[in-house]
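Step one of this worksheet: look at the structure below.
With one protein chain withheld, the remaining protein chains of the complex are depicted in position.
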């Protein structure tokens, strides 16, 4: 990890759902100022849970952090409400969209600016989001529930950006988006990171993209961090290549051939 | 004809009074997705507080001025409702974020029992009087046109006026302000609302407070009509068809629904009742609401129920 | 490319249009699906792909056009009739029955095939029980096939997203469909999981000869496994053909693929 | 050795819609028991004990209370304080051999002691109440025949309680040729607008009010709001107490209701209660409520219960605890003449009452009293229900009950059991 300031420090947290299901078993990770960090891992690895723990949204899922600590710029934040976190600039884009179904796209976006007061700034920000996602502009008056899956995803991302955050936790931003839009989303990330110094934590399945844009990566499996390192190193790791990038050797494997023999992950054995 | 008009007007007035209670339901539902069964108990609680304080204040302070006593009692009752809202948020809602509708509904039923118990313990379970100087006697309109005139109740007219004003103010609040939008967002998805920084806790205290004040006004008017007693909670049952007919999420719907139900049930009782032995108004109101729902399952002005894969 | 036999047209969509108020979700779309093939639908977000499936399945009623299935033409059918004819589907936004276990979810897929009535089921004697066991066996095959044995009795709401997608597929498979409509079955998966999913799809296609209509945004997957691809954009069809043809179609590149692929 | 104790289970409701009326009633019952213990040291040395059980006027809670208290040692009798609970207990009491006292309420047909061995609707039933009201109206008009062509509306609590008087009123309507209009009010009776609109439309000459709890005051307020003259309104004795009119105040001025019993602070028994119970700080409720209409009714009920025990002791042994069966005999053989009543301090509170095997009601006297905006004042003499009409109806009703139940009338020999 480089020497820049650590803004967010997750220290050995353990998360239990429903008092009995232990999901995170001591997860530690760090987010440097102005960094883009990718959090990778298979289904059920615990990425979403980690993000929820950071933004304190576990309660509604009947989960709780039972061990470890989370610090934001040196301040313990486990007991802050999500709203207070947003005020401190931390905002999460939830997995599975969670748009406000009855509100129109535009209302959804405006609600995202709840914590802000300057009308002009908000309007400018709205324009920016529409610029990022022109599709949203054409659908601005539709109720969010009646837009397509991808449109909702854009709406959710746009909504989070409306709060003018300094740290964004993105949970599977590319899910359900068309390839160019995926590209667009990552460009936005890069753009904001460069221009406004926004820090990102990306939980992604699209490892390829994530590692291309991130500086640093963590790989999770069944509630533990199993590997971490600078993004380009990870991208060249043989295991990562095979399991997360779908490349055998250096060739991309066709999905048609997956029926042939598959190797199991070493660390699960 | 005069009688028909009388019934119609009576129905409209009764409907406005239902709206006032319905409004409480709508407010809370719209802002948090909670179907607040405790609204009836809140009306009782507020009315009890108001009635007893307006009786106690002159006794304690020796100031024997009805207006002062009533005003002070209103304010104190308002403070009580604020305390109730705050406690409900602290002790109940906060712990039930993101739970299903049915669970929340039951929690409000629990609150109902609690409020009924507390209210009667603090304030007693006798019949108490609220006298805010509402005129009790009828007036007769159009006496030149109809023999005997058309009877209208002044008290009802005033009450209806108050109800209409409240509804107007609240509609504007919901449609036009940032907070209004935030409230609707909370109702849709607690978690997502939290995730973008809407402070659920504060929002809920605000809404329950507003609902508490609406309950206080409803309690004051109903209480001055009926006397303040446990049975006041049952007006909630009369307001329910209004709520669903107008739409659970629509403030103006509460008014329109109230008018339709009020008129419908009074006309039915007066004109159909005698043929079937009477006493039909309460179920007629529900059936009427049900018939409307068959055509518009979300009520007349409710937000469309979203149903998509 | 394997040497499977692609048969006649089994599903023929003709001039379908669909509108919601001002929004034209689909405009005059026609395409056909042949027996045993894997037919993909791609297109940018909001192009109308899911809406197309909803029309086929009877969830939406198209304002114009008709759909021919195995020679029978209809402009609207209710979902049950479509299901009875052997069309199954999975959903983009996971429409699993959250409160039920994995087994029960998949068992619902067998419901059309259950013959015993309410009383027999209540008593659960003789034929009713035998029937239940027979279907259970079938469902166990699916569970084995999808490799979710370990989660059999977990309520699906608690499964991670990727596994839920598998259960969704399992539920559709339990209907023993002739045509399987898949709406973004691989969204939110990493490469390895996508590979698994592809394997299931290909197996179903090969072994049971099920015809598959697939919506997917991962071009790698689409280009690798489909036989033919339809491209939609803003409710209109802008391309149709074999993957390679589509990949090189100018319109498609502009509207959807961008330049990097 | 433990002093003998006679146990009085007290079902009551001090919460819910009927609490304002149920509370003074229950207080009166308790205070009388306390008085007997404090002043007389019990009944011939038998201490009286009691326990209250809250029913909330709900039948199932009432049944639970009954089951809980019925097997206490020395149970005397039950007074369910609610018509619905009475119905349920009517089926159970004979099995458990515990008598039920339902003073002024309950099943009208239960006055027939040969059919209802265990029920005692002392002092009046809804039929006698309705009968007296019609007599009074007749008298006001200068003869029952003058009622011909008049319109009388019955505004009633839509429950068995409210429906009980209907058969009698129909009978009377047939006899005298008046029109009877039935206007049910859904319980608990807070919404009566439609009812009173109808009253306004049909302008009946009289309105009989068969309400309980909040229904009464609401009816009076609606009458005021629709301009129906209150002095044309007549309530049953459950609609003629202070809580019914207190918060209507002036608006109820002129309203009449039946008074089953006298009230006020003058009676000796009330004075005794104040002296022996309230002044010692033992009172159950607030002191200014003592002597109010329903409170006094509670006192009377309890006095009759205590006297039944005393009467039973005369036969089965003084100073002993009576069983339910023995108390039943006592209840069936009460003989309270004026002299006895005076001695008990009930002068002016009630008229003499004596029961027999066939007559479980004892007697049925009532007056009309009128609210002057501040207090109740008697406005008529005592009336008694017309035996000629009531008797056959009770007999027919009781016979139907028996035949429905496939039961037999009691043998006359059973009377001394």
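A, B, C and D label the chains in the order they appear, each numbered from 1.
The definition used in the following text is that a contact is a pair of C-beta atoms (placed from the backbone, for glycine too) under 8 Å apart; a residue touches a chain by one contact, two chains touch by 3 or more.
The working rule: contacts and distances are computed from a predicted model.
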Inset, instruction - Mind telling me which option in "Dihydroorotate dehydrogenase B (NAD(+)), catalytic subunit", "Amino acid/amide ABC transporter membrane protein 2 (HAAT family)", "Sulfite reductase, dissimilatory-type beta subunit" or "Spermidine/putrescine transport system permease protein" is what UniProt lists for the chain we can't see? - result: "Amino acid/amide ABC transporter membrane protein 2 (HAAT family)"
Legend entry - Contacts of the hidden chain among displayed chains: A, B, C, D
Inset, instruction - Determine which one of B:70, B:125 or B:268 touches the chain that has been left out. - result: B:125
Legend entry - Full-complex contact with the absent chain, from D:166, D:357, D:389 or D:415: D:166
Legend entry - Which of D:131, D:158, D:289 or D:332 contacts the chain that the document leaves out: D:158
Inset, instruction - Write down which of C:15, C:61, C:111 or C:248 is the residue touching the left-out chain. - result: C:111
Inset, instruction - Name every residue on chain C in touch with the hidden partner chain. - result: 57-59, 78-80, 82-84, 88-89, 91, 95-100, 104, 107-112, 114, 116, 118, 121-124, 128-129, 132-133, 136-137, 140, 171-172, 175
Inset, instruction - Touching the hidden chain in the full complex, which residues of chain D are there? Just list them. - result: 12, 14-15, 19, 23, 26, 52-54, 56, 58-60, 63-64, 67-68, 71, 83-84, 87-88, 90-92, 95, 107, 158-161, 163-164, 166-167, 184, 186-187, 397, 404-406
Legend entry - Contact set of chain B toward the excluded chain (per top definition): 35, 91-92, 95-96, 99-103, 105-107, 109-118, 120-121, 125, 237, 240-241, 243-244, 248, 276-280, 282-283, 286-287, 289-290, 293-294, 297-299, 302, 305, 307-309
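Just so it is clear, only the chains that are shown with their structure count from here on.
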Legend entry - Per Cα centroids, the chain farthest from chain C: D
Inset, instruction - Starting from the mean Cα coordinates of chain C and chain D, work out the distance between those two points in Å. - result: 74
Inset, instruction - Give, as an integer number of Å, the spacing between the C-alpha centres of chain C and chain B. - result: 49
Legend entry - Residue list for chain C, restricted to those that touch at least two other chains: 92-93
Inset, instruction - At least two other chains touched by the same residue of chain D: list those residues. - result: none
Inset, instruction - Within their complex, state which residues of chain B touch chain D. - result: 3, 6-7, 10-11, 14, 120, 125-129, 136-138, 151, 153, 155-156, 225-227, 229-232, 234-235, 238, 265-266, 269-270, 273-274, 277-279, 281-282
Legend entry - chain B - residues contacting chain A, complex: 97-98, 178, 181-182, 184-185, 187-201, 249, 303-304, 306, 308
Inset, instruction - In the complex, go through chain A and note every residue touching chain B. - result: 55, 57, 59-61, 81-87, 91-94, 98-103, 107-108, 110-112, 114-115, 143, 145-146, 159-160, 162-163
